[in-house]
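A single protein chain has been removed from this complex, and every other one stays in its place.
Moving on to chain A:
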Amino acid sequence: MKKKEMIAMLLAGGQGKRLKGLTKSLAKPAVYFGGTYRIIDFPLSNCTNSGIDTVGVLTQYEPLVLHSYIGVGSDWDMDRKNGGVFVLPPHEREDGSSWYRGTADAISRNLKFIDQYDPEHLLVLSGDHVYKMDYTKLLDYHKEKEADCTISVINVTLEEAPSFGMINTHEDLKIYEFDEKPKQPKSTLASMGVYIFKWDVLRKYLTEDIDKPDSESSHDFGKDIVPKMLADELALYAYPFEGYWRDVGTIPSLWEANMDLLKDDPELNLNDPDWRIYTRNPNEPAQYISPDAKLTNCMVNEGCSVYGEVDRSVLFYGVEVGEGSVISESVIMPEVKIGKNVRIHRAIVDQGKVIPDNTVIGEDREDPNEILLINGDSPF
């Protein structure tokens, strides 16, 4: 294999338990977002736009949808002769087999894959976040700082901090502490789950970690590898990222990030010709808007037929909205068929759901801010 300066490993094995019914049969990175995308489109598109053409995608939980979605990677321009995208699920080895025990373990078990390219640096990504980022800038910074590890961070509020892995740094952004979900946060810099490591350094730490029993290590970057590197006084730096970044790991946060797109000029611009977000296109015909339809403040994908009213909502491909129906502040996933005179307010309706005529969803609820999830388990 030809040597590469940097390749990426994308952690895509998580269930995303807090997304409840949405991740019943697919992993979190495969969850739909923004009218046409899946979450994993963002890191994959960022890679291709940053000129990173070799990506290992580590899968574990319910991988079928992800595997068939990624395919040979042609949608992200990753069907390459030298490099490309590789799906890497846990596999049996001579010395036994087990599931990926943690994020670091997932990488450790694929050393052979990484070594083929003999990279100088390894980019470790998470398939859980929605953001646009030029990883070449991160790499430049990492090289400029001569860092062993650079962690991309984003400013959050002190109130939000307890739900993130927080990074505590000196003034020059040299990291002295990694604080996982702190009760009393000391900084406002949250880890984005985007790391660059010097590969020879990380390789050494991973080979030490893999042999530790589970009682000594959880084989996780945030809990084990990074703290050990800090204890050994390696050069770890924080890279301050500016821009839109969201962990869409809960029903309310997924809903809110979708609603963010409806602003006149959203922070996350999906129509930037210089930074396209690529996705597998279902190739549906143009959307049909009937003579009585009304659409305001919404995003609608191809393949939709709208006969009713849609306001402040996101419609994925192939959605039908029947006559007299009113959809507001909702996210309607692909191929949902909504009958006539239906009212849906503040809900996420999961893929393929059929909503019968005259159904009312989301009115008269106890908590007016609650976002309802309508899926196969719903009573109609």
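Going forward, a contact is a pair of C-beta atoms (placed from the backbone, for glycine too) under 8 Å apart; a residue touches a chain by one contact, two chains touch by 3 or more; residues count from 1.
In this section, contacts and distances are computed from a predicted model.
Enquirer: Considering the UniProt annotation of the chain absent from this complex, which name among "Glucose-1-phosphate adenylyltransferase subunit GlgD", "Large terminal subunit of phenylpropionate dioxygenase", "Phosphonate C-P lyase system protein PhnK" or "Spermidine/putrescine ABC transporter permease PotB" applies?
Expert: Choosing among "Glucose-1-phosphate adenylyltransferase subunit GlgD", "Large terminal subunit of phenylpropionate dioxygenase", "Phosphonate C-P lyase system protein PhnK" or "Spermidine/putrescine ABC transporter permease PotB", the correct UniProt name is "Glucose-1-phosphate adenylyltransferase subunit GlgD".
Enquirer: With respect to the chain omitted from the figure, which of A:Leu10, A:Val248, A:Val300 or A:Ile355 is a touching residue?
Expert: A:Val300
Enquirer: Can you say which of A:Glu180, A:Asp232, A:Glu256 or A:Asp292 touches the chain missing from this structure?
Expert: Only one listed residue reaches the unshown chain, and that is A:Asp292.
Enquirer: Considering the complete complex, identify which of A:Leu11, A:Ile52, A:Cys149 or A:Ile277 is in touch with the unshown chain.
Expert: Per the contact definition at the top, the residue touching the missing chain is A:Ile277.
Enquirer: To test your reading of the contact rule: which positions on chain A touch the chain that is missing from view?
Expert: With respect to the unshown chain, the touching residues of chain A are 34-36, 74-75, 262, 264, 270-271, 276-279, 281, 283, 285-302, 305, 310, 314-316.
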